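Below is a structure I'd like to ask you about.
One protein chain omitted, others in place.
Showing subunit A:
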Amino acid sequence: MENRDIKFLKLQQIIDSHEGKVSHLIAILQETQAEYGYLPKEALTYIATAMGISPATVLGVATFYAQFSLIPKGKYVIRVCDGTACHVRGSEPIMMALRKELSLTPDNPTTSDLMFTVETVSCLGACGLAPVVVADEEVHGQMTPDGILEIIKKLANAASEN
């Protein structure tokens, strides 16, 4: 963690593209997260310092929204819907299969090689396709435990080929 390159020049470009406006803080954080895959604390301190706002405020915004993560996420984020429809149609076995395959727990949702992060979401609004999983931004309906393992294998292969 200590020897991570922090791209302050890029961060400043992001802030400048928003003219340093405090009202754009969420957008700035979104772009920062896109850059790093998560929000490193050093980046948050930089944003606070460069924009002249209190670090506590920046941390407050960054921890308020579920879209932001302060810990590194995997290259591929797998979101398993656990809304009512998906839950009754079997989201839990999918989740269990994923966690077993990737040796993850609810407190430790990211694989140590930073390849996969497994999360639940409360509803994706695609209840007709339940159970739904979003893997690497792609929506998969009527998912099964075997199906999700297949998808993971494909993603892992794609990553190793690159």
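One rule holds in what follows: a residue touches a chain if its C-beta (ideal position, glycine included) is under 8 Å from a C-beta of that chain, and two chains touch if they have at least 3 such contacts; residues count from 1.
In the analysis below, contacts and distances are computed from a predicted model.
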Choices "sn-glycerol-3-phosphate transport system permease protein UgpE", "NAD(P)-dependent iron-only hydrogenase catalytic subunit", "L-cystine ABC transporter ATP-binding protein YecC" or "Multifunctional fusion protein" - which one is the UniProt name of the chain not shown: "NAD(P)-dependent iron-only hydrogenase catalytic subunit"
Touch with the omitted chain, as defined above, among A:49, A:122 or A:142: A:49
Absent-chain interface as seen on subunit A, which is shown: 2-9, 12, 41-42, 44-46, 49-50, 52-57, 59-60, 63-64
